[in-house]
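Written below as structure tokens is the structure these notes are about.
Removed: one protein chain of the complex. Kept in place: all other protein chains.
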Amino acid sequence: MADLGIDWALSWVRAAAATVTEHREHLLDLDRAIGDGDHGENMYRGFTAVLGKLDAAEPSTVGDVLKLVATTLMSTVGGAAGPLYGTAFLRGAKAADTDALDAAGVAAVLAAGLEGIVARGKAEVGDKTMVDAWTPAAAAAQHVADSGGSAAEALRAAADAARAGAESTDPLVARKGRASYLGERSAGHRDPGAESSALLLETAASAAGA
Amino acid sequence: MADLGIDWALSWVRAAAATVTEHREHLLDLDRAIGDGDHGENMYRGFTAVLGKLDAAEPSTVGDVLKLVATTLMSTVGGAAGPLYGTAFLRGAKAADTDALDAAGVAAVLAAGLEGIVARGKAEVGDKTMVDAWTPAAAAAQHVADSGGSAAEALRAAADAARAGAESTDPLVARKGRASYLGERSAGHRDPGAESSALLLETAASAAGA
Amino acid sequence: MKKLINDPADVVPESVEGFVQAHADIVTSSGDPESLFVARAGGAVSGKVGLVSGGGSGHEPLHAGYVGVGMLDAAVPGAVFTSPTPDPILAATQAADGGAGVLHIVKNYTGDVLNFETAAELADAEDIAVKAVVVNDDVAVEDSLYTAGRRGVGGTVMVEKIAGAAAERGDDLDTVLAIATHVNDNVRSMGVALTACTVPHAGKPSFDLPEDEIEIGIGIHGEPGRRRIKAAPADEITDMLLDPVIDDLGLSSGEQVLLFVNGMGGTPSSELYIVYRHARARLEALGATVARSLVGNYITSLEMQGASITVLRLDDETTRLWDAPVHTAALRWGV
Partner (left out) sequence: MKKLINDPADVVPESVEGFVQAHADIVTSSGDPESLFVARAGGAVSGKVGLVSGGGSGHEPLHAGYVGVGMLDAAVPGAVFTSPTPDPILAATQAADGGAGVLHIVKNYTGDVLNFETAAELADAEDIAVKAVVVNDDVAVEDSLYTAGRRGVGGTVMVEKIAGAAAERGDDLDTVLAIATHVNDNVRSMGVALTACTVPHAGKPSFDLPEDEIEIGIGIHGEPGRRRIKAAPADEITDMLLDPVIDDLGLSSGEQVLLFVNGMGGTPSSELYIVYRHARARLEALGATVARSLVGNYITSLEMQGASITVLRLDDETTRLWDAPVHTAALRWGV
């Protein structure tokens, strides 16, 4: 039940960049359906930039890595996703104030990230946004921590919950973000940001070997 | 072997208007292929206007009818076809200086019309224009007149020759009119003005019972 | 996808480069592709309130086409349909600051609002006074506390022109903000798409529209509209767009308006004038006077075919400010 340190953080971010590249087109298609067709490109641009910075910077803690991701996404992604993910990672970085995360640490990082997203975007569960993925994810990690599980178990639970949360957006009518402009027509489509959130948490769990 | 008088002229013009209406789309398509897609509309607009004027005016001679057609086409068709057909009918009207046309009269009207087209458009046979229909038509009518045929026979010969002339434009590379801008690509398409000329002469012959 | 572009990733920087070269008498650019913005050739005007706008690219001439005397001081073009990040907005804000503060003109999209907010915080930390007006004139979208609210569309051009004239005559930041807000409060828009558009990096049309259907209530980001209907004559479509605009504006007899018929990028101006003609007749039938007009491609959605109708309620002051000289790449008069 090893805690998750800098190695995990680095391999997560690299895996995240690979996943975002792989799913670029799929995220584009989701956003074309109910948004403006750029979410895949935005995430791809952001994480490609993160990879570039990772080589030059020499982060030594999980917090360093998360902060690097935060500032890079903030300054390269743009759109709604840039500030939202940027804030999530920034608050997560602040919450990751130890060398290695245990389950409680994972839960704290996810809770802080979610808080950041809500602080900026003011969305609630059911609004058909990334909040629908983050909220159950943070809760699931907290649950694992409360019942004495490992950091990796917390991430696995969070990833699974995020996946279910992303899928739960399919039937929803959007109330926030661009999809809200479509009214009823937004139902029947997955929210792109909830999907990318689920993808990122899946790579976080995988990187932890969970 | 009745000569062709005002009744023929009137029924010709009415039949021509009907034919142009019927072939509007076909002439449009021909002009879309190697021109600017308006010849059918131009001819339709012109002959619809002619019909309108015919009811109000009370032409009493073949020349009157041809002159009415000339001025109406001139002032409603526009494009290249307007001035060319306008001039053709105007010169034809001047040539039709008797009450009723015999074969020689038919030949004279067609020769004058062709002369008008050439005077304005400066095209020669083989340039892929209406001249390719009018030239053999005028010659065929003259031939019938020279060999003692009737007016109706002259028109039938002219119509058949115009039809063949129109078909002869298919393989040609245009040297005049819009199709000339296409260069080699104009080959393999019929010239719209040659086709409309053949249609008009066919109705002239039919109206003469030939 | 067929476009006159090179690498899709270079569309914005190459286009901005050409734009700045073609209009070097009016504008300059930061030159830095990492922090791209367009500003007035002469730099910030000392003592004048600076006006900065920006947002995703693909709406040209918005916003760079409105940089110049009498309108914006700087514009920040993001990637296509993607709000720019805070860094270039901050840099543009600094470039536009003549010591009298800066007004951000922000179209109401989550991304734009968030990125401009962050930039404003950063500018504040550098002692530049920044205020923001958030334009939200699109009546196709219901306005509610619980949603993202209305989009900013055609009204943005009106806000930029009129607030720009106020700043140019020397109004202070609060006054310019008040005027911008007043314009936003009195302008409404609604749009229609006949075809979708294709974002260069997506390579596929933003939606599929059968040959006989159109989208009513679209925005300017290639998103589908509120509803899809059978194609209809221009006058009927004009009614569908104008009715909610008139309604929401609460327009009544005797009022003066500016009528703005905007092309989405791929519609010929001849069609815009057909829409204008009927919209004008409708407004006049209502007893309103169409005192000013604007017809053309002023806030677009790439090569989309379609149009939007914007109506601005005029008063003497806004009319005067609308008429004031302007010298930008896309709007020019009086100079």
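Per-chain residue numbering starts at 1, and chain names A, B and C are given in the order in which the chains are listed.
Everything that follows uses one rule, which is that a contact is a pair of C-beta atoms (placed from the backbone, for glycine too) under 8 Å apart; a residue touches a chain by one contact, two chains touch by 3 or more.
Remember, predicted model here, so these are calculated numbers, not experimental data.
Interchain touches from the omitted chain, evaluated on the whole complex, reach B, C. Interface note: of C:89, C:214 or C:242, the residue touching the hidden chain in the full complex is C:214. Of the candidate positions C:33, C:98 or C:266, contact with the hidden chain is made by C:266. Touch with the chain omitted from the figure is made, among B:53, B:94, B:120 or B:143, by B:120. Of the candidate positions C:148, C:194 or C:246, contact with the unshown chain belongs to C:194.
For subunit C, the residues touching the chain absent from view are 2-7, 11-12, 14-19, 21-23, 57-58, 60-61, 65, 192, 194-195, 211-212, 214, 231, 233-235, 237, 265-277, 280, 290, 293, 295, 297, 300, 302-303, 305-307, 332-335.
For subunit B, the residues touching the absent chain in the complete assembly are 28-29, 32-38, 41-42, 45, 74-84, 120-121, 175-178, 180-183, 185.
We adopt the following convention: only the chains that are shown with their structure count from here on.
The leading chain pair by number of C-beta pairs in contact is A-C. Centre-to-centre separation between subunit A and subunit B, using Cα means, comes to 75 Å.
Separating the centre of subunit B from that of subunit C, both taken as means of CA atoms, is a distance of 55 Å. In this assembly, the C-alpha centroid of subunit A lies 32 Å from the C-alpha centroid of subunit C.
Counting partners per residue, subunit B has no residue that reaches two or more other chains.
Across the assembly, subunit C contributes no residue in contact with two or more other chains.
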